[in-house]
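A single protein chain has been omitted; all remaining protein chains appear in their positions.
Residue numbering begins at 1 within each chain, and the chains themselves are lettered A and B in the order written.
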Amino acid sequence: MGDVISVLTDNFDEFLAGFWVTVRLVVFAFAIAMVVGTLVAALRITPNKWLQRLGGVYVETFRNVPLLVLLFISFAGLRRAGVDIGPWTAGIASLGLYTAAYVAEALRSGVFSVSKGQIEAALSLGYTYGQALRRVVFPQAFRTVISPLGSLIIAMIKNSAIIGVSLLALDDLLKTARVVQSRTFETNETFFWAAAGYLLLTVSATFAIRSLEKRYAIHR
Amino acid sequence: MKNARWALLLVLVLGLFAAACGDDDEEPTGGGAEPAAEVEEFPADTTMGRIQEAGEIKIGVKYDVPPFGFKNPQNNEIEGFDVDFGKAVADKLGVEPNYVEAISDNRIPFLADGTVDLVLSTMTINAERAQEIEFSEPYYIAQGRILVPQDSDITGVDSLGGTKVCTALGSTYEATLKEQAPEADLRLVDTYSECLELVQNGAVDAVSTDDVILTGMIIQDDTLKLTEGEPLSTEPYGGGIKKGDTEFKEFVDGVLEEYKSGGGWTEAYEKWVGQYTGEEQEPPTMTLEEAIEATS
Partner (left out) sequence: MNYVFNPDNWEWLVTGNNARFIFEGFLVNLEIAVIAMVLSLIAGLALALARLSLWKPLSVAAGTWVDVWRNLPLIFIILYLALSVPGSWRNAYEDTIPSWFPEGLQSGRVLAAILGLVLYNSAVLAEIMRAGIQSLDRGQNEAARALGMSYRQSMRMVVLPQGLRRMVPATVSQLITLNKDTTLVSIVAIQEVMRHGRIVTGANFFGGVQAPVLQVFLFVGLLFVLVNLALSRLSRRLEVRERKRTAVGTVKRVRGLEEQAV
């Protein structure tokens, strides 16, 4: 069992590099997911039927397609079609756009949780619809969505592992563990450290979300 | 709402219809030699005897490395040079071969835990692997080469510095490339079909592995070529057998000898490699010891 420690210390640089790749993937993908997700949520709640439908199509497509298929399409598929997209871009974009569909839904339900009276009051005070959304609805909605968004971050941490095993060939934490394992044949030890890395990320994220919730969340 | 459900129904019905109402085959045998007229019975406590009892021999082959082991989508059959040799072994035992996909990563564990009885999946003989498993005598000598697009500037292993080179996770080329081209950016993937995809769409600049695997890629896409220059390595392929099972190893070696001297080897070579490369080759005469020497 002394192997367990030595597997980490002998390959520490590799493991650390893999860990950071995972972190970077999650952070950048989350940024994309938030931006695109907000846009799509906005589409979904406008009064315009066609924009609503557009948002709906986005959500239904990206929620029902497997991430691995998306990775193949965005990397192999697009490159064959002539688009010079690199593995990082493809990976972050796929994970981001995929999660954006869920972000959009979370934001949308957050908005609905704000009572209708708020909008009416804002409108009667002379706000335009857009202003009412921005200044009254969204800030309150935001506080309701901390928890669901938190779960999405944790889901992203787990989904990032899929990027590493796909043909994008990025060396994230799981990939690094596999590379070390194929060299040293120490299956249990290498996977133990990979598990530790992922749990470190998900548990920290959980704690961070919970403390944010305590500070800001509205419980309805 | 209704449309989606009808579409689903249609898809499922089509799929089920197609899948069920068609060749209900198990992995059929690869093409090749006639079954032996006479089959030697082996004692029940040997691997051969156990296989004969079971009525089938489980052979690990590649499913995506033409022309050595691949699944032909047009007829769902497993075919290739490795497959044909496996058939020869099965025929000698008088059983049917049951092919299992063995990727580079899991083929040795598959032997250790009995998932397969024999591994014939373009596996290079080397000292490290010889510690985990038994090897048969070499049944094919491949060479490590580099594959690039036709218009590439790369001319050989020396010009790989700074380029992205693809090879399979768990293959011997990981170490070989690190040694011979330390400046190269190594991209490791699960299967060579992914490497092919990556070099075809430009995500990597080169693929390095055994020349026969590369030839299989060129057959699929003739805008690729092998670089000139010294081979990176000599890659004698050996059949993989569970560690300690020297009886079975000797049996397989016996089959190999017959295969080579009886013309089966040359036939298979011509069918799977020769007709595409236009080259000819003699059956290998290298011994296992020489092979381990050559790859260390």
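Everything that follows uses one rule, which is that a contact is a pair of C-beta atoms (placed from the backbone, for glycine too) under 8 Å apart; a residue touches a chain by one contact, two chains touch by 3 or more.
These figures come from a predicted structure and were not determined experimentally.
Here the missing chain is touched by one residue of A:S6, A:T187 or A:S211, and it is A:T187. The residue from A:S109, A:Q140 or A:T184 that touches the chain not shown here is A:S109.
Only one residue from A:V7, A:V40 or A:V165 touches the chain missing from this view: A:V165. Here the missing chain is touched by one residue of B:V119, B:L160, B:L196 or B:A291, and it is B:L196.
If you put the missing chain back, the residues of chain B touching it would be 1, 4-5, 7-8, 11-12, 14-16, 18-19, 22, 24-26, 63-64, 66, 71-76, 100-103, 105-106, 109-110, 112-115, 190, 193-194, 196-197, 201, 216, 219-220.
Where chain A meets the chain that is not shown, the touching residues are 45-47, 60-61, 63-70, 72-73, 76-78, 80-82, 108-109, 111-113, 116, 119, 129, 154, 157-162, 165, 174, 178, 181, 187-188, 191, 194-195, 198-199, 202-203, 206.
In the analysis below, only the chains that are shown with their structure count from here on.
Look at where the CA atoms of chain A average out and do the same for chain B: the two points lie 39 Å apart. By the touch criterion stated above, chain B contacts chain A in their complex at residues 105, 132, 166, 169-170, 174, 187-190, 194, 197-198, 200-203. Within the complex formed with chain B, the chain A residues making contact are 75-76, 79-80, 84, 86-87, 165, 167, 169, 175, 178-179, 182-183, 185.
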